[in-house]
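In this view, the complex is presented without one of its protein chains, the others remaining in place.
So that you can tell them apart, the chains are marked A, B and C in the order they are listed, and the count of residues begins at 1 in each.
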Amino acid sequence: MPGNIKEASFDALVIGGGIAGGEAALNLANNGFSVLLVEKDLSIGGKMILLSKVFPTLDCSACITTPKVSEISRHPGIKIFTRSEVTHIVKRGEKLFEVDITKKPRYVAEEDCTGCQLCETACPVIVPDQYQYDLVGRKAAFIPFSIASPRVAAIDIENCTLCGACEKACPPQCIDFTQKEEEYIVRVKAIIIATGFNLFDPLLIPRFGFGIFKNVITSMQMERQLAPTRPFNTILRPGDGKVPCKIAYVLCTGSRDATVGNPICSQICCMYSIKQAQLLMGALPMADVTIYYINIRSFGKGFEEFYEQAKGMGVNFIKGKIGKITENEKGDLILRYEDINENRLKETEHDLVVLSVGSIANHDAAAWFSDGELKLDPFNFIYQPDSLASPAKTSLGGVFVAGTASGPMDIPDSILSAGAASAEAISYLIRQ
Amino acid sequence: MPGISIKSARILVFSTEKISDPAIDMAGLLKLHYPPTVYTITVPCSSSIKPKWILRAYEKGFDGVFIAADGSDCPYGETCTEKTGKLVQRTHEIMKEKNIEPARLKMAAICSVCSESFVKQMKNFNEYLLKNIS
Amino acid sequence: MAIIDPKFGKKLKKYGAYEFDACYNCGSCTAVCSLSTEEDSFPREMVRFSVLGMKDDIKSSLKPWLCYYCGECTTYCPQTANPGELMMSLRRWLITIYDWTGLSGLLYKYWLVSLFAFLLAAAGVLVFGYYNDYNLESLMHYGHLFEMMAIAGVFAFILLPNIIRMWYFVILKPGLKISLITYIKDFKELLIHMFTQKRTLGCDDSVRRWFEHFILVISYLTLLFVTVFLNWFSTQYLFVNILGYVVSAVIVIVTIDFIIDRIRKKKEISKFSQPSDWLFVIWLSLMGFTAMAVRVLIDTGLLEKNVWLYLIHLIILVQWALIIVPFGKWTHFLYRSFAMYFAKLKAG
Partner (left out) sequence: MNTKIGVYICHCGGNISDYVDVEKVKQAVEHEEGVMVAKTTIFACGDANQQEMVDDIQKNKLDSVVVASCSPKLHLATFQAVAERAGLNKYNYVHANIREQVSWAHSDNKPGATDKAIKIVRSAIARVRVAEPLESFSINAKKAVAVIGGGIAGMKAAIELSSMGCPVTLIEREHFVGGHTAQWDFLFTSNETGKELVTRLYNEVAARENIKLYTGAEIMSQTGSIGDFRLKIKITPRYIKEKCHKGNLQKAIEACPVDVPDEFNFGITQRKAIFHNFPSEYPQIPVIDIKNCTRCGKCEAICESIDFSQKEETLEIHVGSVLVAVGFDPYTPAEGEFGYGQLENVITLPQFKRIIDLNDRSLVYKGKKIRDIAYVYCVGSRQPEGDNKYCSRYCCTSVIHAAIQVKKKFSHINNYHFTRGIRTYGKQELLYNDSLKAGDIYLQSYEDDPPVVFSENGKTKVKINDILTGKKEMSVEADLVVLVTGMVPRENKALNTLLKIPRGRDNFYNEIHMKLRPVETVIDGITICGACQGPKNITESANSALSAATKSYSYISRGELSLEPVIAKIDEEKCTWCGLCAEVCPYNAIQKGKSGTKEIAVINDPVCKGCGMCLPVCPYDAIELNSYTNREIENMIDALAG
């Protein structure tokens, strides 16, 4: 139905509405360029907006993200497409890219929804809430999370029973089941890819028991339990709702591990685990937190001091990678490892195990371009041909990379990398 | 209807735009309840509150004044806590002179996500004021 | 103060260990190993000793023998440092260290020496046959005599001294004090492990492997007994004759299965094969096969006309008894059993 394809032009396209994409979009827009920000999820803010606090300053992640997010969404120079996916990108010439974008329906008129959540109350369907990393349920008519931007409802059509209860409940009557996918062809002069990373799927390491033992959770699930917009009002283990008192962190779950195809270090897990340990010590003063590690990589500004602080607070650090995890009849978990400092095998019981999952590449981007125009590195991160002098440049002129799309990074590094990508994009746009 | 018959103290809260205000907002978002006679005036930084404003509140009938300070999160620098502390101290002195119970002025750091702590503070302060002042 | 010797690691590579220096000491191997215990934690410690070249510590350790190579450490090693194969290489290296003659070392390190030794043994048999005019009776007579002498000689001059050396390295030199009563009391440990290899069962998925190995060892020992002491090739007893057939058939079937595994390289344990491993299984297989063939010809009365077959059997036998048994992989059978015995002694 070519007649329905909409066309638009912008100076720059930023793909990915996480913290890196958002920062890049703001930099461009603040310097007078028109930006289209495409986000495949329902809300911008990426993973950062869902985090609890951030290391090493322990300030609230949402408090840093939400002002940025609202600045982005209010900026007159930035057009945001949420729930939209880039499908194809062709470089037609110098400073001319043609980008096909599919805007998927959310079945709610975005402009009219006030975020009153009455549809959510009315909806009878309950499914696992992906924004709480499946810790709790949500409705099929739902607002992704309380600080989502746009804070607008959406209908999860795959799980919706089309009962119409939400339609009846909605005061401004903005629920619209007739919405269709919209196709756009967008012409832009420059592109910034900020597609971020994926979390390692711990199901790939069955001996750690994720998905088998209920009290083995991922670090992102713990992150949600600690966040201000947390699902429960305290920390509990999923198996029986008990407040845990002996918590273990399994570092390098899916990182520095050639057997799962990811031999590189994810760069963030040590620090976020230390941060969570500190927050847990605060939330559960009686709890015992142990971090099992190979090497602690607290390398950034203030990180080493943060690590020392955790040791001072009484977080246990044991050098030794967990070999396997088994469960006893109480639902507690037995961790088997070699305590390297003592040079001997040990087994220790914990009532909650947090797998510190690594970051792996999100290689969506390569498929948008034809014939390998956009090169990836051996780990499927976007290849940086001039990583020393121009880290934001990719193998294709006019296409820049920001944040963790080019490799593991923490938040400050992602933001700096986004600054670099926007600098390169701005000078590319200005240059004759 | 609960709540109507229960009398609550009138509390004026000075909160800050970037730090404690979001926490108070979030208390509402999380439907955490506190006495409805708590009113908020927003200022840029807790160290910018003039003692005479506080005194005026008592004059006009407020039972208590609560300063929701920035603490170390203040965007205007770390000296904020110390400066706010000083102005509270000074106000306490004037209050003594004027025979106003100094405990009617309270200060505590409320970080941008300290909703629970804010609500707790309000409840305790309210109880205290009801018991000791009016 | 231990001195670091990086050359040792390079030397160890000749025994089949290639990747172990990639180890970053996470301890996964020790943690996934089902035989590793709090008292005896391995293989990481052995990997570490190997990287640093701490020969004396390896020499005095029984841990290489406590490993039965299920391969899980290798499967889960995040650095693909192959600790399982390192343990295997250490066993090879230890065999050469225990061997007072030093010949094991030559055979392990230089395949040309092995080839030469095998050819020499074959030539010796042929020369011997020539001087006996390829007379079957005489050949079989001397063959049987050789079997008995070889067993006695190899045991007395090679294996026994080597076991004593092993005892010296792991018990005496580290200064362990063990009473005679303990030696006597724990002796059953040696026999149990020698005849059952039950420790293999501790490896995770190894019932089949243990069973194959178990019946192979029993069949091998029975075949030895049947041929040497019951003189299978000359016996008139039907039971003994059938027993000989059964055990040699078992040997052939099991070894062929092992060879197929080594060719397929699907299991961790059969992925990396050194010449010594190939020689061991193939020669054992040939032993069983040729012995059976010889007896078939005897039973059909065709051996007189096919003396060459007996000669081939004899060549295999001589190579087996003089090279593989004293200096090759055969000895692991002995050292493993003694290692379990010594471990029990050390544990007190």
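The definition used in the following text is that a residue touches a chain if its C-beta (ideal position, glycine included) is under 8 Å from a C-beta of that chain, and two chains touch if they have at least 3 such contacts.
Bear in mind the structure is a predicted one, so any value in this text is a computation, not a measurement.
Considering the whole complex, the hidden chain is in touch with A, B, C. Touching the missing chain, out of C:Pro6, C:Gly102 or C:Gly348, is residue C:Pro6. For subunit C, the residues touching the chain absent from view are 1-4, 6, 9-10, 19, 21-25, 45, 48-49, 51-52, 54, 79. Remark: the residues of subunit A touching the chain excluded from display are 19, 27, 30-32, 54, 57, 64, 66-68, 70, 74, 111-112, 114, 116, 118, 171-172, 256, 263-267, 295-305, 308, 319, 340-343, 377, 379, 381, 384, 386-392, 407-409, 411-413, 415-424, 426-428, 430-431.
Listed here are the subunit B residues that touch the chain not shown: 1-4, 8, 10, 12, 21-22, 24-29, 31-37, 39-45, 47-53, 56-57, 60-62, 76-77, 79-80, 83, 87, 90.
Just so it is clear, only the chains that are shown with their structure count from here on.
Between the Cα centres of subunit A and subunit B there is a gap of 37 Å.
Averaged C-alpha coordinates put the centre of subunit B at 83 Å from the centre of subunit C. Those residues of subunit A in touch with two or more other chains do not exist in this structure.
The set of subunit B residues touching two or more other chains is empty.
Taken together, the subunit A residues at the contact with subunit C in this complex read 207, 252, 256-259, 263, 294, 320-324, 336-340, 343-346.
On subunit C, the positions that touch subunit A within their shared complex are 24-33, 36-39, 41, 44-45, 75-80.
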